[in-house]
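For reference, the structure discussed in these notes is given below.
== chain A ==
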Amino acid sequence: MMRITSAIGRRTLLKTAAAVGGALSMPAIIRSAAAAEPVKIGCLFSSSGTMANIEGRLSHVCRMAAQEINAKGGVLGRPVEVTVTDPASDWPLYAQLGRQLLLQEKVASLFGCWTSVSRKSVLPVVEQNNGLLFYPLHFEGEENSKNVVYLNSPPASSVLPALEYLMSDDGGKAKRFYMLGSDYVWPRTINKICKGYWTSKGFKETSWREQYVPFGFSNFQTIVNDIRKFASEPGGQPIIVLTVVGDSIPAFFKEIISQGIRATDIPVLGLDVLEADLEGLDTAPMVGHLNCWAYLQNASSPHNDRFKAAWKSYVDTNRLPFRNNVVIDPMVSTYDGVHLWAAACQKAGTTDTDAVRAAFAGLTFDCPSGYKIGMSAENTYVSRGVFIGSVNDQQAFDILWQSDGAPKPVPFSPYA
Partner candidate 1 sequence: MTDGPALYVDGLSVRFGSLRAIDNLSLLVNRGEIRAIIGPNGAGKTTLLDIVTGKTRPDTGTVLLDGGLDLLAMSEPQIALAGVGRKFQKPSVFEALSVRDNLRLALRAPGRSIFAEMGHRLGAAEEARAEAMLERIGMAGMGARRAGVLSHGEKQWLEIGMLLLQEPRVLLLDEPVAGMSDSETDRTAELVLSLRAPDRAIVVIEHDMSFVERIADVVTVLHEGRTLVEGSMARVQADARVRDVYLGR
Partner candidate 2 sequence: MSERPRHRPPPWRQLAHALLALAALLAAPARADESYGRDAVVRHLCEAKSEPMAQAIGALLTAVAAGREEAAWGARIVAALDGKRLLCAPAGPRLLRDGAVLRDPVTGREAVAPDRLPNAPFVNLRTRAWVEVATAALALFAEPGGAAASAQVAVLEKQYAIVPETALAALVERQPAPDLRDRLLLVRALQSLEAPSADARVSAIATIAGDPTARNRTLLAALAARPDYAADPAVRAALDTAMAHIDTWLRVGEVGAVLFSGLSYASILFMAALGLAVIFGLMGVINLAQGELIMIGAYATWLVQEALRALAPALLDWYLLLAVPVAFAAAAAVGMAMEATVIRHLYRRPLMTLLATWAISLFLVNLVQVLFGTQNLEFVTPAFLAGGTRVVADFMVTWNRLFAIAFAVGILALALLVLHRTPLGLFVRAVTENRDMAECVGVSTRRIDLLSFGVGSGLAGLAGLALTPIYNVNPTMGTNFIVDSFLVVVLGGVGNLAGTLIAALGIGQINIVIEPLYGAVAAKVIVLLMIILFIQFRPEGIFSVKGRR
């Protein structure tokens, strides 16, 4: 395994002159005249392309967290410097820029990726070069690489609690399930786990139906007709387990609103529905639909108020193109990630990957969600609290239910 030697001599870029792609110095870095040599961390979040709208905010959250850490003396006395890149929602660029940040910039850790495919494309890069990628999104699980820190919860500790609620009396005693997802690995894995869970609860094959739509699909007319037919069949209260992503979410809700389906008729559990997805919609007819995340904007805790205030002032001072009052789960997970990394370095006394990984065991952090999140020695997963949110008419989610502690993450689900 190739060791990253930090000999200053060889690292300067200009020396490795080569006809193609030689001079890759990053003008984005302002060489701060700090006394000690700065610690560099790299961001791999797209600020252009299809993911720009929601993923673009995370680089700024990284910068904000770094500012907070630097205000308290940085890491091991050295200021933290954030190198931002734009993989432009194009998966080969994620891998390419990741390799460049690790090998050229010699960053101590990477914060990046949103879709599973972007994580999968950076995975070989961090594993080959023994880097550390902090991944802020909830995902399909079934992966446990020692080079990736999974900041958000796998299905076992996010989807299943929400299903339990919907099958309870208060949740409407759901007995039949219409699974509608985008056709790729995350939805298919989630649905596989749900089917395993329902079978363990004694449900039979006939009580669910599975339907997939291509990426960016937006004509849900026939599917909603099919859902209405499914809902009229015997066997008890139906719900929709929605795992469509991106632009399909608002398109789907537009169609069920225009076909007059309310949450009291067929509740929708949207596993990837964020406040940002509701931006383009009039949510009054959607009141009551559900989602589940490790953080909701209305979580009541002093840490949350401080985080929201910090983000609001950060957006205003830097005049960022985002609404300063909208805060979403991946932003908080990224914020937690930077602080956990800093704490691990402080504990390990170095920024070297293996030492930092060893330091993870037993680390905790007061997450804005109000929970004390922590890591264990077993795996590189972070235990997070679980919220079930219910859509209100201000394009946001009220807290319907929340776990009373941060359940232990289960990387490989028993039902998969």
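Keep in mind how these were chosen: all candidates are chains of the complex that A comes from, given by their letters.
FYI, contacts are C-beta pairs under 8 Å (C-beta built on N, C-alpha and C of every residue); 3 or more make two chains touch, one makes a residue touch a chain; residues count from 1.
Just so we're clear, the structure is a prediction, and the values are computed from it rather than from any experiment.
Here chain A stands alone, and the other chains of its complex are listed as 1 or 2; which of them touches it?
Answer for chain A: candidate 2.
Looking at the complex, which residues from chain A come into contact with candidate 2?
48, 50, 52-53, 56, 169-172, 175, 183, 211-214, 216-219, 221-223, 225-226, 228-229, 231-238, 247, 250-251, 254-255, 257-267, 276, 279-282, 287-288, 321, 390, 398, 400
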